[in-house]
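First the structure, which I've put down as structure tokens, then a few questions once you've had a look.
With one protein chain withheld, the remaining protein chains of the complex are depicted in position.
Going in written order, the chains are labelled A and B, and every chain counts its residues from 1.
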Amino acid sequence: MTREESSGPRLRLNPIQCEAHGLCLQALPEMLTSDPWGYPVLIDAPVPPHLLAHARRAVTVCPTLALKLD
Amino acid sequence: MTSTADAQAARPVPGAPTTSARLLHVGDPALAHHLAVHGRLPEITGAQVITAVEQSGLTGRGGAAFPTGRKLATVARAAGRKGSVVVANGCEGEPASGKDRTLMLTSPHLVLDGIELAARAVGARQAYLCIHDDAHDVRSALTTALAERAGAENGSVPVTLKPTPHRYVASEETALIRALNGGLSLPAFTPPRPFERGVAGRPTLVDNVETLAHLALIARHGPTWFRSLGTTAAPGTTLVTLSGAVRSPGVYEIPLGLTGADLLALAGGPSEPVQAVLCGGYFGSWLPTDVFQRTEISAPGLAAAGSAIGAGIFIALPEGACALTETARITGYLAEQSAGQCGPCVHGLPALAQALRELATSGGTRSAHTLQTLMPFVERRGACRHPDGAARMIASALRVFPDEVRAHANRKLCPAATRPSTPRDPHHGRRYGS
Partner (left out) sequence: MSAHASTVITGTTPLWYATRATGVISLVLLSASVVLGILLQTRAATENWPRLVVAGVHRNISLLVCVFLAVHILTAEADTFAPVGWWAVAIPFVSTYRPLWLGFGTVAADLFLALIVSSLLRTRISHRTWRLIHWAAYLCWPIAVIHGLGAGTDTRTPAVLLLTLACVAAVLATAVWRLISNWRSHPRARVAAAAAGLASIITAALWALAGPLAPGWSAKADTPTRGGAAPTAGTTAAALALPVSASVTGTVQTVATGADQQTVTLAGTGGSDVFRIAITGPPNSGGGVQMTASQVTFGTAASPNLYTGTITVLNGDTIQARVTDPAGAKATLTVVATISGSQLTGTLQAIAGG
């Protein structure tokens, strides 16, 4: 049931909290793209080290704290 | 292995059922009749319950088909000092399903026995039985059954009836727990999963009422008896609801491993030529008739055919109906039933339903194209599996009816396109007896 997670921090989205403000898309366009309705589509891969700071920023800037990094 | 349950019964139990009519009995739902047919609740420990269930190979009958023994063991392990909670799911959200209702009306005491034994297994001191708030007959049957048991055994786990809104997503396991915790009957974001943290923060076992009824019989007659019907990979019997173009639609108890043809015959055979069967309910997948008739009716059997058993729901689509219209109608229903919490589901399902409607009624390649573009954005992007089920059902329609899709895309509409055949009644299946 649980897939083997390759090592590294991963982004997770709480779709109930997400209200498509879109700030995360601006903070981390390398890993987050918009669906037809403005909600973020996450790439299923760990966050590479050079994007970690941007990923953290995407997490803190979300107005509803829907994005998590673990 | 011999059934230890038999050895430890206080007095000989009347012979274990030998036919596939294990759960459903024509007769009196009263306690006295139940005791006469099934005997008293066996005095086995929680650990013995878990062992018996694990060895029986019982899987969840609510749709996920997860091994029940493993779930019991997990919750029992997580219980620790805080204790745990048992939640019996009697909310039959699927419109084309009637088995849980039939079971609770016919054999309420089997369900309650199952709850009691499950509570013993996971160390729970509190149990809830969730039913739809508009199922008055079920509610009164269960209330009567609970009252009958009230004086009888001390120390049994208190069972609280929890009326739940009659909505598709309200029967999702996190939605049940959220409601029991005082919140809305809407799915919650996981983690944490119910077996980790559920009602009042405690590890919670959520099981379908049919699963618990099977558990009650396994505890009495043992895993070997349970395995005497069904297949090795899918042992035991299961309740199914048959509807659509069959002569005798209704709820049936079948041994797992029958073929689809057997199943149709059980329901009196097709009432008109059948073009396809929707297996697993609105949440499931279409199978063309010829494939269906050969398919083994079990979780692994249907999975191998590219479908799923779900909660044992089978809807037969007659030749005269337009598969796209039916698919559009079902998608529209699922879109309406969205919890409304997650953008991709709230926006995506109505868009898919609209594209299907357009494809069915006016044709054209644009709507077919829209479907293909939108599908990936809907799957696996919600908090629960509701949009996934809808997408899977639509994908199966596109796979099983490619000729229809092509014809409609080229504006060659079938005559049935504007005449939906499956009933609009959302409580389709409710009036079924045993």
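Definition applied: contacts are C-beta pairs under 8 Å (C-beta built on N, C-alpha and C of every residue); 3 or more make two chains touch, one makes a residue touch a chain.
This one's a predicted model, so the numbers in the text were calculated from it and none came from an experiment.
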Omitted chain - touching chains that are shown: A
Positions on chain A contacted by the hidden chain, ascending: 17, 21-23, 26-27, 59-61, 63-65
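We adopt the following convention: only the chains that are shown with their structure count from here on.
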Inter-chain centre distance, chain A versus chain B - centres from mean C-alpha coordinates, in Å: 34
Of chain B, residues touching chain A in the complex: 188-189, 341-345, 347-348, 351, 373-374, 377, 381-383
Residues on chain A engaged by chain B in the complex (per definition of touch): 14-20, 35-39, 41
